[in-house]
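Note that one protein chain is taken out, while the other chains of the complex remain in position.
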Amino acid sequence: MRFFSDNAAAAHPKVIEAIAASNRVDTAYDGDEWSLRLDRAFSEVFETEVRAFWVTTGTAANGLALAALCPPFGGILCHKDAHIEVDEAGAPGFFTGGAKLILLDGPGAKVTPHAIATACDGIRNDGHQVQPAAISITNATEYGLVYRAAEVARLGEFAREHGLALHVDGARLANALATTGENLADMTWRAGVDALSLGFVKNGGLNAEALILFRTELADEIAVRRKRAGHLLSKGRMLAAQILALLEGDLWLDNARAANAAAQTLSRACGDRLIYPVEANELFLKVSDEEAASLRAQGVDFYEWGPGQIRFVTSWDQRGEDVERLASAITAL
Amino acid sequence: MRFFSDNAAAAHPKVIEAIAASNRVDTAYDGDEWSLRLDRAFSEVFETEVRAFWVTTGTAANGLALAALCPPFGGILCHKDAHIEVDEAGAPGFFTGGAKLILLDGPGAKVTPHAIATACDGIRNDGHQVQPAAISITNATEYGLVYRAAEVARLGEFAREHGLALHVDGARLANALATTGENLADMTWRAGVDALSLGFVKNGGLNAEALILFRTELADEIAVRRKRAGHLLSKGRMLAAQILALLEGDLWLDNARAANAAAQTLSRACGDRLIYPVEANELFLKVSDEEAASLRAQGVDFYEWGPGQIRFVTSWDQRGEDVERLASAITAL
Amino acid sequence: MRFFSDNAAAAHPKVIEAIAASNRVDTAYDGDEWSLRLDRAFSEVFETEVRAFWVTTGTAANGLALAALCPPFGGILCHKDAHIEVDEAGAPGFFTGGAKLILLDGPGAKVTPHAIATACDGIRNDGHQVQPAAISITNATEYGLVYRAAEVARLGEFAREHGLALHVDGARLANALATTGENLADMTWRAGVDALSLGFVKNGGLNAEALILFRTELADEIAVRRKRAGHLLSKGRMLAAQILALLEGDLWLDNARAANAAAQTLSRACGDRLIYPVEANELFLKVSDEEAASLRAQGVDFYEWGPGQIRFVTSWDQRGEDVERLASAITAL
Partner (left out) sequence: MRFFSDNAAAAHPKVIEAIAASNRVDTAYDGDEWSLRLDRAFSEVFETEVRAFWVTTGTAANGLALAALCPPFGGILCHKDAHIEVDEAGAPGFFTGGAKLILLDGPGAKVTPHAIATACDGIRNDGHQVQPAAISITNATEYGLVYRAAEVARLGEFAREHGLALHVDGARLANALATTGENLADMTWRAGVDALSLGFVKNGGLNAEALILFRTELADEIAVRRKRAGHLLSKGRMLAAQILALLEGDLWLDNARAANAAAQTLSRACGDRLIYPVEANELFLKVSDEEAASLRAQGVDFYEWGPGQIRFVTSWDQRGEDVERLASAITAL
C-alpha cells in the first residue's frame, strides 16, 4: 500500500489515452493543435486572460517563474521548508542566476504578512544587502495546509504595497481548491498572484505541469527562458493533451477530491497523532519507531519525515480498501 | 506530406505501448524499475560501462553535458552552424554559466582537426582570452553529413592531446550509424568521446533522449545538474520505458534505416539540386521560388532554409507512397 | 621606449596627488565627498543629467553596463574584434549570466548599421534563436578608428527603431573626442547612447574608470550589481578623486591630445606601412620580421599583432624625444 508520495501514483487512464490520441504528425514544439488551445482553456478556468506554458516538472515551472519575477541580484521571500528551498537542488539559484532565497519561519510551512514584514524590516537598503523582489508561497503547503483566498489576498496586498511579485507553487493547488471550495480566480490573480506553477503530475497527470502567467506581458520572456533551459519539447502536444484531458469535465478537481477524501478518512483514525491539521492530501503523524515498524510490516509504504514523525500522502487513485486498512492499522497502534 | 522535420513525426506505436505499460505505481523520479535498467542496457549497446540519464530534450542533454565538460570560464569549439549555437536559444550559456562557443567554419557543418587547430592557434593564453575546454560536434551534422569512426577518432586524438573534452550531439546519431554500418563503440568512446547526447525523439521516441557518459565519474554531477535544471521528472519511468522499447530488437536502428532509405529515394530524384551529399535523413536542395511554390501546391511541407534553398527531412514513419510522390514531383520540376 | 600599451603608462602626477589628498577619514564606500560629486561633475561634462559610477577596470564597466542593458537570454551585437569579445576572458557572459555576443565584421573593428541589419535579418524570431537586445561599439575602436557623432547617431537610430540598447566602450573615448573635436553630448547621449564605459586608466588615471548612465533609471540596478560583483571599494574616494582630478581643467582631454599628437608624429613616418588610418593613439604597421627585430634592438617595445604586423600605442606621457627617435627609426627601416 503506497502512501509514500502522490508523485509515484499512476497517471489517470484518460491521460494515457490523450497521449496516445495526440500521437500523430503535427507541428513540432508548441505549435500543435493541443498546445495552441492551452491559453484559451486556462483563461476560461481562471476567468481572465492568462498565458499558459506546459513544462514537465514543478521545478521547471517554479524556476522559470522566479527567473521572470526576480532579477539575479534580488531576493525571494519564502518559507524555510518551501520546496524551492529544500527539494529542488538549488534550482532557483540556477534559473535566476544567483538570486537569494530569504527564509521565513512559521508553523506548517505557511507564510504570513507579519513574517514577511519582519523579514523585510531586518533588511537594510544600503546597497550591501539583497533586496526582496518576490514572495513565493506553496498552496497547499509542504505540510498540507491550505491558504484560503483571503489569506492569499493579504499576502498579495503586502506584495503590491512593497513592490514585490507574488508567485504560488501550486503543485497541490487542486487539493487546496478542493478543500476550500473557493473560486479559483479568488485564490490566485484576484488575490494578487502574478505567476502560478500549477501541478498536474501529482494529481493524475503523467509528466505535464503548467506555468500560468497572470502578468501576460511576461510570456515572451518565459517562452525563450523555457527553450533556453531545454524545456521546449519537440512533441509538446503530448503535454498539452494531458493537461486538456485533466481539465475536461474538471477531472483534475475530481482527482483532488478523491485524494483529499482518502486523507480525511485517515485523519479520523489518527487523532492526537496528527502534527498538523489535515487540509489537503498529506498527513504528518507522531509515531514511535515500533509503531512505524509495525505499519511497514503490514505493507504500508510511507516517508520517515524526521525522528518520531512519518508522512502519508494520498493520491487520486488510492483504493478505498487500502485507505480503510491503513486507517484500521493506525487505530490499532 | 510532411517533410518538414523528423521532430514532428509520430512516436512509434511500441513507444506509446511502453508508456502505457509503465503507467503504474512505482518509485518516483528515477528509482523505478525501467530507469534502473538504463545503465545496463546502454552499457551493452556501447560495449563498455556507461552511465545513462534520460532527459526530455536534446537541448537539455547538450546543456548538461557541456556544463560538466566545460567550466563557466571556458570555451567550447563547435561549428558555426551547430545546433547548440544556432537553435537552442543560448542554452549552453545558461547551463554552463556563461561559457563561450568558439565558432568554426567548414562545409556541411563538419568540423576538422585542422579547423580546430587553426582556431586554437589564434587564441592567446595570456589570461585575457577564453581558453577552449571542449569540442562539440554533431553527428550526423545539421546538414546531414556523417562523421565516420575514423574522423571522430582524429578529433578525439586532437582533443586528448590538447586537454579538451569531446562531446557529440547525437540527435541523429542513429541515422549516422545506419549509414556507416560501423561499430557504435568505434564511433563514440573508442574514438575519444566523453559524453554523448543520444537522440530518440526524432527517431520514433515521444519525448525521451539519453545523455550517455563515457566518463562515468561525471555521473554524480550530472544527476544534480539535471535535478537543478528541472529535468528530473517525477514519473521518469515513462522516459526510460520509451528508450528501452526503442533499444529492444534494435528498433531505433530500424527506424533510422527507414528514414535514411526514404532520404536515399528522394536523393536519386534530386540530382544536381543537392547542395550536400545525402548521408543521413536530410536533403538540402536548390530550387527557385516557383519550384518551391509548386511543391507546396502539391501538398509538400518543408523548411525554407534560405534564399533558393529548401530542406526535406525524412522520418522513420515516412510512407513509401509519399516518398515516391515527392520524388516524382521533384523530378517533374 | 615603451609603445606597447597606454595601459602601462604612469598615472598623471595630479592623479597621484589627488589620491594622497583624499587619504583621510571619510565615509566608506561611495558616500564620501568626492564620490558624491561625480554625478554632478559628469552631468556638466555631458550637458545632461547622468548617473556616474566609478569602477576600477573597463571590463567591469562594460560587464555591468551590458548586464543592465541585455537580459541573460539576449544577444549583444558587437564587432568580432571588440574588446568585450576578444580580451575580457568572457566577462560579458559572466556579468550578464550567459548572454550571447553576436559577432559582426567590418574593417578596423568598426560597426555599421548595414552590418547590424544584415546580422539581425539572419536571426529568426521563432523562439529558437537568441534575439539581439543591445549593440556595443568601441570608440575609438580596437584599431584606433573613430566614430564621428553622426556615425554614432545612425547606429543610435537603428537601435531605437529595433528596440536595442546602445552601449559604448569608451576606453579611449577621450582620444576619439580629441580627434573629432565634436561635442561630447553629440557623440554619446544625443546620438542615442544608453550607457558609456568611460576610460581614464589609459589616459592618465591610475585605476579609475567611470560607468556613465544616460538612462538614469538604471542606476539602482547598477549600484547593486557593482556591489555584488565586488566592485564597490570601501575607500572609493580614491577613485572619485582621480576622476575629478582628470576632469579638472580638462586634464583628461589634454592627455588625450598629447597621446594623439605623438601618434600623428609617428604616423607621418609610417607612410604605406599603416594598415589603418591613424585617428586616435594607435598605429598598426606592416613590418618584416627583420624590421621588427631591428626596432626591438633599438629599444622599442611594442605588440606583435599578427604575422608581419605590429602595434604602437602612444600615451599621454610619451616623451617627445622618444617619439622622434621612433619616427626616425621607422623612417630608416
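The first chain written gets the first letter, and so on, giving A, B and C; residue counts start at 1 in each chain.
Simple rule for what comes next: contacts are C-beta pairs under 8 Å (C-beta built on N, C-alpha and C of every residue); 3 or more make two chains touch, one makes a residue touch a chain.
Every value quoted in this text rests on a predicted model; they were computed, and no experiment measured them.
For the chain left out of this panel, the touching residue among A:F3, A:Y29, A:F46 or A:F73 is A:F73. Touching the missing chain, out of B:A20, B:A223 or B:L333, is residue B:A223. Screening C:A115, C:A153 or C:A229 against the full complex identifies C:A229 as the residue touching the chain left out.
Of the candidate positions C:D26, C:E182 or C:D254, contact with the hidden chain is made by C:D26.
Contact residues of chain C toward the unshown chain are 2, 4-5, 7-11, 16, 19-20, 23-29, 55-57, 59-64, 88-91, 94-95, 201-202, 206-207, 224, 227-235, 238, 317. Summarising the interface, chain A meets the missing chain with residues 72-73, 75, 86-90, 93-94, 96-100, 103, 127-130.
In the full complex, chain B contacts the hidden chain through residues 29, 71-73, 97-98, 127-128, 131, 221, 223-225, 227-228, 232.
Note that in this section only the chains that are shown with their structure count from here on.
Chain A and chain C, compared by their mean Cα positions, are separated by 49 Å.
Counting partners per residue, chain B has 88-90, 94 as the residues that reach two or more other chains.
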